[in-house]
Structures are given as C-alpha cells and as structure tokens.
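Below is a structure I'd like to ask you about.
With one protein chain held back, the other chains of the complex are shown just where they sit.
Take a look at chain A:
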Amino acid sequence: MSGTKQVVSYDEVHQQVREYVLGLVGVSELDGDRELITEHVVDSVAAIQMVDFVERTFGIEVEDEDLELANFNTVNGLTRLVAEKLRLS
C-alpha cells in the first residue's frame, strides 16, 4: 500500500497517531484518553479520516472484529489497535 512506512516502536506509532489527530482537531494538546467520537471532538468526516490514516500509514487492514468503539475513540485506543496489528509491544 502506498504511503506505508516501516514503523519500529509503539512510541513511534503513538507519536504519529497523536500528531495526526492533533491536526484533525486543530489543537496542540490532547489527552490520550479523550473520547473523540462519543464526545463529538471530531466530526463524522474526521472519524473516517482516522481509519483511513492508520490503514494507509501503517499498512494495516481494519476488519470487522477491530470495529470496537474503544479502538477508535481515543488516541491511546488507536495506538493500541495499530500496535496489536503490527505485533509491537
């Protein structure tokens, strides 16, 4: 998949996800556990953008079993999902 980068660590995943979400929300700080979707911090378009972003950036495929709100609702949740799929610890 184009745009796929070789990511080596959990921290790097976290950093990239965080940067992306900060850009989407337009803020410089954001708690990693802040509820993005359920508290309407991001709009519906941004909710999809987050899925597209992690798929493209980390070369993973989000499947039905990954569709738990906990995986997409926070920066920490997204990071954990990507790390799990990439088998990072």
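Assume a residue touches a chain if its C-beta (ideal position, glycine included) is under 8 Å from a C-beta of that chain, and two chains touch if they have at least 3 such contacts; residues count from 1.
Note that contacts and distances are computed from a predicted model.
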Any idea which of "Sugar ABC transporter permease", "Ferritin", "ATP-binding cassette domain-containing protein" or "Acyl-CoA dehydrogenase" UniProt assigns to the chain that's been left out?
"Acyl-CoA dehydrogenase"
Checked against the full complex, the residue among A:Asp11, A:Asp33 or A:Asp52 that touches the missing chain is A:Asp52
Taking the full complex into account, what residues of chain A touch the chain not shown?
2, 22-28, 37-38, 43-45, 47-49, 51-53, 55-56, 64, 67-69
